[in-house]
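The complex is shown incomplete by one protein chain, all other protein chains being positioned as in the whole.
Labels run A and B following the written order; every chain starts at residue 1.
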Amino acid sequence: MSGVDQPVSTVRFVKQRSAIGVAMIAAAALLGGCASNAPQDTWKPAGENAQDIQNLQWPVFLVAGIVGAIVFGVIIFVVIRFRDHGQEMPKQTHGKPALEIALTILPALILIGVGIPTVSTVFSLAKTDDTQCVVNVTGQQWWWEYQYPVQTCGGVDIAEPLVTSGELVLPTQANVLLRITSNDVIHSFWIPKLNGKRDAVPGRIHPLRMQADQPGIFAGQCTEFCGLSHARMRMDAVALNSADFASWVANQLEPAEKPTDALAAKGEDTYRAQCSRCHQVNGLTEENADGTNSAKPVIAFPDLYVVAGNAPNLTNLMTRTTFAGATWDLLTDECRATLRDASPEEFGALYLQGVTPDCFNEAELREWIRNAPAKKPMYASEEEKTENGGKYRGMPNLNLTDDQIDEIIAYLLERK
Amino acid sequence: MFTTGSKLFLGATVSSIVAAIVFGVSAGGSDGWLGVIGLLTAAMAFAFLFGVNYYTRDGNVSAMSETAITDAPAAQPPPERSMWPALTALSVGAVAVGAISKPIVFKAGVVLFLAAAVEWMVHAWSERASADPAYNADLRKRMLHPLEFPVLGAAGLAAIIYSFSRIMLWIDKSGGPVVFIIAGGLILFGGFLVAAKPGLKKGVVSGLCAIAALGLVSTGAVMAIDGQRPVEERPTTESDNGAVCDLAEEGAGHQAEIDELGSQAVASKASVGITVVLEDGELTAHELGLEGPRNPVTVSRGNVVQVIFKNRDEEKRRLTVNMGEFEEDVNGTLVKQRPRVCTTLVREKDGSQFLTFVLPKPTIASAVPYTFTVPGVEGLEPIEIRVP
Partner (left out) sequence: MAIVERPSTVPAIAGGAAPTFVGPADAYGAYRRPVTTTGWRSWLFTVDHKKLGLMYGVSAMIFFLIGGIEALLIRTQLAAPDNTVLSADLYNQMFTMHATTMVFLFVMPMAAGWANYFVPLQIGARDVAFPRLNAFGFWCFLFGGLFLNTSWFLGGAADGGWFMYQPNASSLFSPSNGVDYWSLGLQITGIASLTGAINLIVTVLNMRAPGMSLMKMPIFTWMILVVQFLLVFAIPVITVALFLLMFQRNFGAQFFNVDAGADPLLWQHLFWIFGHPEVYILILPSFGIVSEVLPVFSRKPLFGYKFVVFSGAAIGFVGWGVWAHHMFTSGLGPVSVAVFSVSTMLIAIPTGVKIVNWTLTMWGGKIHFTTAMLFSIGLIVEFTIGGLSGVTHSVSPSDTQQTDTYYIVAHFHYVLFGGAVFGIFAGFYYWWPKMFGKMLNETLGKWNFWLMVVGMNLTFGPMHILGLQGQPRRMVVWPDKLTGEGFFDLAFWNLAATVGSYLLAIGIFLFLVNVWRTTRKGATAPLDPWDARSLEWLTTNPPKAHNFDVVPHVHALDEYFHMKYEEVDTDTGPRLVKVRTAEELQAEQEANADTHIHMPSPSYWPIVLAIALPIMAYGIIYSTLLTVAGGVILLLAMFAWALEPSVADDSDYDPPPSGEAGKELASV
């Protein structure tokens, strides 16, 4: 076929196709902004920094949408108006420089309009001199650790450095500066509702501002590809008002209490034997030969066992609502929903309850302790350990018996 | 099939291999290996020569043809002038002189000898390839240019790079960029001139290039002989002013000079977490993001900590990190370890030094607190480091 005579219906198709394009952009803007209540929606800021980004990005998206609509409009017009309907061979014109130059300057002007607020926002998001609290954030395969230095954080004194993982707890209405780094590969810290991403690069400290307007819990995810379980490296940010934050800090600084329950007491021994090499519990002491507790603290030394040189501190495990890279819940689905849907006024109290026995989601934790690498792909088998230079990446399968798991869970349930 | 010459080398190859086996089996031991390696090397060389001979049909016009002229001297042009005998002689001389004086001369002689031998051989062969001298010259080029161009090009490039590097090392640090800019500008200007005047004679351009190259190489040679600019050495272990990293007490023999780590971690200077300043006999520390001087400071466990030490004191000072006190089980007895790291001496006032370290264990693991101190300053209050 010579390609000269074409069915007229083609025009309709072209029109439709262009319409699809326009619809896509519109749909993206519309649905991306406001359709479903996704926890990591980037268009639902919950703090000053994310709001700054939002203030910048929606006009840009709008301008892009308008430009797109104009271009598609013109293209639709052209393909209809200038289709071959038997008109004469067009004039062989090679262009109109004046028009060309005008159509070059126009986008340049639009881009200047976009560029100026962009640059000013870049610098305002990089400020560090109005910081009211500092948290050291360390990424490692495949979880986040948060260390709070000695300081006055949002009006709350932190007298001793404290450490937690998975959930970053912040005072509301305070400018918090995260100092982000990594222990192994590059990760990226991202709580969409509070700010954009910042990579965690080993050997470098990258600052990132965080501020939350209201108490609540905000989902996040590691966004720099970091190996096998990248998809299961999550985190949450929890914002508490000043009073709640103060009680949270006070609770975190208390060393672990002796187990009260008989099973948990047995669990302490099991924990000491099986877990304490890597997982620190502050206040756990070594056992004398006669079975009494000595005053000597048990110090974990994960640097000898794990490539990242670090493992989560479990002193206050049950004050958190998730575990293993914030991927699985310590709360049952029902309690989880109650907490996450709680109003800002109720949220603090609910969160400070921690994991109560009623709300405890035992199944996931049990599976994890039984065989962690089966639940979350890690590099933690014996064979892989030799490839890693004799260290695990992630938690190995400890081959615990059911009894041992029961004891450890009982012990952990009191860590709050 | 096989030409005479290639048969000879094939035979030599086979006999070398046989000899190697026989020698290896009979002699044994390390001497045996040496002999086997030598004979196998010879075998490889013979094999290579076999290949060359086979490939070039012994370089013999008549090898494949009965009608070739083999006995018509009148048809053969007279031999051309050749520089290879002279160069070969020179190389032998260099080998001899080098053997009793400098190894470099010896090596250069060997290289020259090998190069001259190859060139001479091919030259001699090509002269008898046909009766047409122009064609023969062409043939020689065709055989040798694939070797000569890369080798000479690489050698020339190496000479230029080496000379340039010697020049840059001779000039002092601040002069380097200036020279670099001027040299770059000259090259650009030259290129511009050549481009702007396409009618320029080839001879002029190549003459200028030759002069430039010669100038570069001779300057490089002079500066290489004169030696590099003085590079300031910063001693790390001297103990003047009492500023010693390791206080050597209680048998704690652990001594760590952080210099090595410090100098390696240049890139990390972008991410300084703590700045420690010594001024008026007082030590103050600032943490990234936190206001005012901090004591104690907090560092993350297991992370690389990057510290800048600024000395505003008149004396030479260094910052030392006391990394706690641990009991370690060494062969059944408990030994106290008190690891320390420190910066090099900051010699000038307002000088600064960079320090990185890792604290793998929390504060509670150590019998004494982790601290920053500056040895030798009277009544200095150390800054405590907390690790969660």
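In this text, contacts are C-beta pairs under 8 Å (C-beta built on N, C-alpha and C of every residue); 3 or more make two chains touch, one makes a residue touch a chain.
Just so it is clear, the structure is predicted and the values come from calculations on it, not from any experiment.
When you scan A:Asn136, A:Ser229, A:Thr319 or A:Asn361 for touch with the missing chain, the hit is A:Ser229.
Touching the missing chain, out of A:Val185, A:Met210, A:Met235 or A:Ala324, is residue A:Val185. Taking the complete complex into account, A:Glu387 is the one of A:Asp261, A:Glu286, A:Glu346 or A:Glu387 that touches the chain left out.
Only one of the listed residues, A:Arg198, A:Lys266, A:His279 or A:Arg320, touches the absent chain: A:Arg198.
Think of the hidden chain as still there; on chain A it touches residues 1-4, 6, 10-11, 13-14, 17-18, 20-21, 24-25, 27-28, 31-33, 35-43, 50, 52-53, 56-57, 60-61, 64-65, 67-68, 71-72, 74-75, 78-79, 82-84, 87-97, 99-100, 103-104, 107-108, 111, 114-115, 118-119, 121-123, 125-126, 141, 180, 184-186, 188, 190, 192, 195-199, 201-204, 206, 219, 221-232, 307, 327, 377, 384, 387-389, 393. If you put the missing chain back, the residues of chain B touching it would be 54-57, 59-65, 67-69, 72, 74-75, 77, 129-132, 135, 138-139, 142-143, 145-146, 261, 263-268, 270, 304.
Keep this in mind: only the chains that are shown with their structure count from here on.
Rounded to whole angstrom, the centroid-to-centroid distance between chain A and chain B, based on C-alpha atoms, equals 45 Å.
Those residues of chain B that touch chain A in the shared complex are 265, 267-268, 270-273, 287-291, 294, 296-298, 300-304, 306, 360-365, 386-388.
In the complex of the two chains, the chain A residues touching chain B come out as 128, 131, 134, 136, 138, 147-151, 160-163, 177, 179, 181, 183, 202-207, 280, 282, 297, 299, 301-303, 308-310, 313.
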